[in-house]
Structures are given as C-alpha cells and as structure tokens.
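A single protein chain has been omitted from the complex, and every remaining protein chain is retained in its original position.
After this line comes subunit A, so read on.
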C-alpha cells in the first residue's frame, strides 16, 4: 500500500482531468451496502474492458487498493471477491504502467493468498490476473519465489481445471529464468506434474506445458536427464516432442518442441547422432529459418540451430547441405528490403525492428556452421557479399550484431585458407582493430581471439596490423581483469613475436615492460603463464636477438626462470621454461648467464634425470647448446660440465628407451670428442 500512498500528490494533480464518471466508479466501491458494491464492481468491469484510458483513470483514482481490500476481505461474498479479481485482471491487460502500479500495490501476494480459497471460479480469476501480471516484462519474476509455499501450491492446483493448467504453466514458462528457478520447479515435481499436460485436449495447455519444458531443460543436465525417462501415456517424452514437430502442427509448437530436444541434447541427455536429433530436430530448425516463416521465428530458429550443432561437426555438415541453409541465411541480411519501404510503413517498421535480430542470428548460425569444417567455411565465405556483411556487421551500432559478427569472423579465421585469401582481400583487420578500441569485454574476447589468428605468421594481414600500432593495444589487454582477455593479449603478442624482426621484438618488450612481463609470469591463470613463456621463447630466438634481450633483461629473466622451475607448475609450463633456457643457452653471450649460475646448472641436471621424457629432452637440449664446440670457450664449458657430472647423465641418456632423447644425447656427445674417449674407456668398465 505504501507505494500507492506515495502517489497521492500525483493523484491530486491529475484528478481535475479525470472524468467524473471514473470517480463515480471508485466511489461506489465504498458504498456501505455490499450489494451496491458488487454492482459497482460489475459495472466497473464492463467499463474498463478494452478501454486503456479508463483503466489508467481508475488506477490513478486509487481503485486498486480498494479492490484488493475487497478481494482479501473474508467478509466479502465470493462473487464480489471473484469480480474484484476479474477487474484487476482487466486492469493488468492495459499498459506496462498499469502493471507497475498493480505490482506496487502488492497485488501479487494478495492474489497468491487468494489461491488458498477452495472456490475454483475465484481461483481461476486470481490465476488469470497473476498470469497477466507475471508475463509482463516489468514484473520481477523473483516475486513468484519469495514465499516458498507458493510453488508447491501452484503444482497442486494443476489438477483443478484446464484453466488453472493453462495459467499456471504459462506463469512457470515465463518465470523460470535462472538455474535456481529451474531447481525450485524441478524439486517441486514440475516434470511429473506438467508432463501429462502435453497430451491435454486443450491446445493452449499443450503449448504452455511444452514451453515449460523448454525453459526447464535449458542448460540443465538434471532436468534433461530426467526428461528422457519420462513416459506420457506410455510414450517416451522425446517421441511426444517429435510428434509435436510434425509439419502440420502450428509453427510455434514445432519450434518449441525443437527447442526442448535441442536443450536435452546439449545437456547430454540425447546423443547428437540420435535420429530424433539428426532426422527430426535439425531439419525442423532449418525449416524455421526459411523465408516462409515469420521474422521472429526465423531468429529463434537460427539461434536454436546454432546452439544445437555448435559442438558437433557431423550436425554442422548435415545442416550445411540441408535445404540450402547457407544461402538461405544470406536472406537474413536483406531487411528492411527495398520493397518493404515502398509498400507500407507498418511493414518497414516491423522489418526495421527485426533487422538487427535477424543479422545477429545469421552471424551466430554461420559461426556455428563454420566452427570445424574447412569446406563449410569456404562455402560461407563464398556466399554473396558475405565478407562485406561481416565487415559492416563489425561496426554496427547494435552490440549484439557486433558480437555475433565477430564470432562469425572468429569461426572463419580458423581457416588457413581464408586467412590467406578473403580475410586479406576484405581487410577485415581494419574494422576488427576499430572494434578493439572500445568495446565491452565479451566483444573484446572474441575480437582479440580473432586477432590472434590474424597475427599468425602465414597471415598476410599480419604486416598491416603491425603497422597500425596494435602492440600498445595488446599490451593493455594483458592488464585486463578478465583472464580470457589477458590470454588473448599475450597470445597475440606471442604470435606476433614469432620469427619477427628485431625491431618488433624490441617494441614488444618496450611496450609491455619487464615489470608487466614478470607479473604475467606469476599469473594465476596457467594459460596466461603458458602464452607468456611462449612469448619469451619467441623473443629469445636467433642468436643476436637472444644476446640483445638477455643483455638488457638477463637478470630478471633468469630470476623468473628459477622461480618457475622451483615452483609448483605443470609439466607443460616447466617444459616451456626449459625450452627458454635452451634458447638462452644458444646465445653467444647469453649462455654465460647459465654457465656462471651453478644453481641453474644443478636444476638442468635434475631435469635431465626427471621421470618425464619431455622435461629430459628440453634439459638435454639446453646442455647440448652449452657444449656446442664451434664457439669460443666451448672447451672451458665442457670441462666444467664434465666436472659437474653431466657425462654420466648424457651417457645414461644414450641408452634411453625414448628414441628422441637417445638421439639428442648422442648428438650432444658428438660435440665433445674427449667425452667420447672417456666414454669408450668407461664402457668396458661398466660392462665388466
């Protein structure tokens, strides 16, 4: 009631404009004679039907609290209470503002309380009004779950009549928005209670029950696993859904049934090669994308299909040849069409409203279609104006379209062929770079991930991107709070540093700064750490570069390497670190940083005897570089290493069962003639 009282000043100001008749209706609600009150409510009911102005007037005049009072009063006759619920339901049918006012007056708890009454007609009137309130986007769905007794009570009312079934399932279908909601409904027996309604004689009940299942099953393995075992009148639920997808059923029903099966499949409850998916759900969703369907249906169809086949290459292949899907999607970009602009304004308005949705849905579906198969990617890029559409999609005002466009581009960028051809021809890097300047994180993640691919060594776009000053941008990404962005930033830098010019490497190190580099080396995200090590490794390749980098940052790098080798890290991380060490060992001056560090040599020795072959191999590689005999000072290094016992280890490794390791050890030995001598002397002893 509070909220309504607060509106008092407003009420006074508007009062003067409100017609006297409206006030008369409200006044009659306060009549001392209950019979007059009832007649007043009935008259009010007839006055508001289809009259939004009248509805607003009555709300402003404070009819709602009075109606709610009458509805809740146990002294009111059942007839009066029912009529009150009907009028409130009618008021709710008006504008969103009406709904807001009703919700502010606490209509929801009042009506929910009303459901405890035993009279079916009254219950149905309350449910009908609740339904109208709950399906409005302005009503917080949480209000359904505030009182924990409400859901079980609604479940129990499902058996009362077709009307209660229709309203309650419609409320559930609209108010199940989170995994928590799904769990609450599931725990109160939603599946057992609603499943029989799928074969109700009433179409509306069947439809709402079906919608319930689609929202319940979405990304919910528990619900989905339960659903596959449910029988309706002796028939498996999945078969009931399949029947609902028959081509003579209403489109809404086909589409929703396809969603149910899609969600069950994605949740792992149905295999992707099950006939009900391959031969029924997928073709049904492709049909939903056809030109004959309404724009809304085409959007939903494409999005659901994209979701269904995202993880499965076989489904992607089938979809790519079904009903010319790839070219059918090209039509999604033709709204508003030139025809719609000419023929009528209404149509133009409708088309404009859906144009963004259509484009983003098409991009999503293309992204899903092309995520694995090279032939499909080719087919997509060869679709009329496809690359141009992606390029313009990247700079659209709608964030949803931009995100979907970049997802699509990302999917296609997995193709070496496309990177070399269409990506370069259409200079996709330009809008991509622009997108990276200022975008929300989810767009940035996709865009930077795409950029990683564009920066691959064989990509012709790599050069122009470098020239566009991308390094600063990528470095800033590595400072992001989002691990995904940090990974992509450093990954892109890693790709960029691969076989790069000295100039580029210097620029990367300068822009990133050693401080940031070392912060990344202690990043909690293993992926970030791995890519940072990768970057280091790429920076430390070819001798002059190694010496150059090590001369300026040698101390810090050696420290970081020590830290990682001593820390608790995965084999992959340690292997990568040892590879860096091996690269350092390849430098002319840089190798002294190792040779003078006995602690580091001990570590290398330790890893040569490690139980993991990969680590042994990397460590051996490092030693092999240190004893390389064509360089100055090799003799001294060899002496020192022999004194430290590396000969024995190398000799043992020449007997290793792993052929790579064995070869590596033998090659190392060949660079030290005297070691071989020693070995020859040593062997007989060993054998005797």
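Everything below uses one rule, namely that contacts are C-beta pairs under 8 Å (C-beta built on N, C-alpha and C of every residue); 3 or more make two chains touch, one makes a residue touch a chain; residues count from 1.
The rule is short, and it goes like this: contacts and distances are computed from a predicted model.
K.L.:
There's a gap in the complex where one chain should be. From "Large ribosomal subunit protein bL17m", "Queuine tRNA-ribosyltransferase catalytic subunit 1", "Ran-binding protein 9" or "Protein YIPF", what does UniProt name that chain?
P.N.:
Matching the unshown chain against "Large ribosomal subunit protein bL17m", "Queuine tRNA-ribosyltransferase catalytic subunit 1", "Ran-binding protein 9" or "Protein YIPF" yields "Ran-binding protein 9".
K.L.:
Which of A:62, A:196, A:283 or A:336 sits in contact with the chain that's absent?
P.N.:
Selected residue, touching the omitted chain: A:283.
K.L.:
Among A:97, A:229, A:246 or A:635, choose the residue that contacts the chain missing from this document, as touch is defined above.
P.N.:
That would be A:246, which touches the missing chain.
K.L.:
Which of these, A:237, A:318 or A:623, touches the one chain of the complex that we don't see?
P.N.:
A:318
K.L.:
When the complex is taken as a whole, what residues of subunit A touch the one chain not shown?
P.N.:
Residues touching the hidden chain, for subunit A, are 246-248, 279, 283, 318, 321-324, 328.
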